[in-house]
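Okay, structure first, notes after.
Removed from the display is one protein chain of the complex; every other protein chain stays in position.
For chain A:
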Amino acid sequence: MQAKTIQLDQGSGGRATHELVGELFIRAFRNDFLLELNDSALVNVENGRIALTTDSYVVDPIVFPGGNIGSLAVHGTVNDLCMRGAKPLYLTVGFILEEGLSIETLEQVVEAMSCAAREAGVLIVAGDTKVVPRGKADKVFINTSGIGVVPAGIQVAGQNARAGDAVLINGSIGDHGMAVLCKREGLAFENEIRSDSASLNGLVWKMLDAFPGIHVLRDPTRGGVATTLNEIAAQSDVGVRLFEEALPIREDVAGACEILGLDPLYVANEGKVLAIVPPEGAETALAAMREHPLGKDARRIGEVVADDPGRVFMRTRIGGHRLVDMLRGEQLPRIC
């Protein structure tokens, strides 16, 4: 691989593609399945139901405090699997590279993916690379698909929330979205806000081991906690009541949101899980979360209620009551 930037012929399927795949991707993601270099990987799965998911990552900037597009792609897909109670096993990855992307940047992205996959205990077993002319993509887009297995006895789904359930979260909200926004817009605050991007399968399995009867698990990514809870409320035809004073928001994130006129409830997270847990298991699940490094700040932030099905409300700090609607469009910074 001579060139220091991505060239169009590295997506042509010829020798240049093979060199890129061999010298970068295979080296980074090395495992027996991938090394077979067949059109598809044949993988072994345990007994149980198979969970499948796919997601595309187009984040700008591709490198941000706390991660990059590569680690994000692994974390996001691993999390999508474990939010159904699946144990993530294998990933595939598709790269769309913009001509002129520096090889050094790509190496950084791939290295982060490799590291994230290792940490999450998943293998990247198949992939694809395309290169598009300069200006036709923004540096690098990544698509990852994932496969995992759901053991018998686990029934986690968005339709399962019931009145009386507790709403739990494993830590502070809005960190990822604000880290990316601050980096993209060059906004400097006293302390750099870092993304919470992380694979949650370890934490989720600690929770399910402690209390297998968890009703719903969902990672509040784009649209934030507010939108995710609205989705669950609609799927389960229940109401959700949040307690404003219980919402964990880091001081720097809250400050940045105040300045920009954004609501942290709608800001994206990449290392958070919302768990809807029957009342008898809430304390057990919460205790299990707090034993894991990614759940040490876990807390109960609300409850599922029978009234107002399909809607999310908040009991405000001063005792008021207000609707928490789904994010519509994108949050735009206000004027004053």
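In this text, a residue touches a chain if its C-beta (ideal position, glycine included) is under 8 Å from a C-beta of that chain, and two chains touch if they have at least 3 such contacts; residues count from 1.
Here, contacts and distances are computed from a predicted model.
Undergrad: Missing chain's UniProt protein name, "Hydrogenase expression/formation protein HypD", "Phosphate transport system permease protein", "YCII-related domain protein" or "Iron ABC transporter substrate-binding protein"?
TA: "Hydrogenase expression/formation protein HypD"
Undergrad: Specify the residue from the set A:L8, A:V132, A:V149 or A:A254 that touches the hidden chain.
TA: Here the residue in touch with the unshown chain is A:A254.
Undergrad: Residue by residue, what part of chain A touches the chain that was omitted?
TA: Contacting residues on chain A, toward the hidden partner: 185, 187, 245, 251, 254-255, 258, 260-261, 263, 314-323, 325, 328-329, 331-336.
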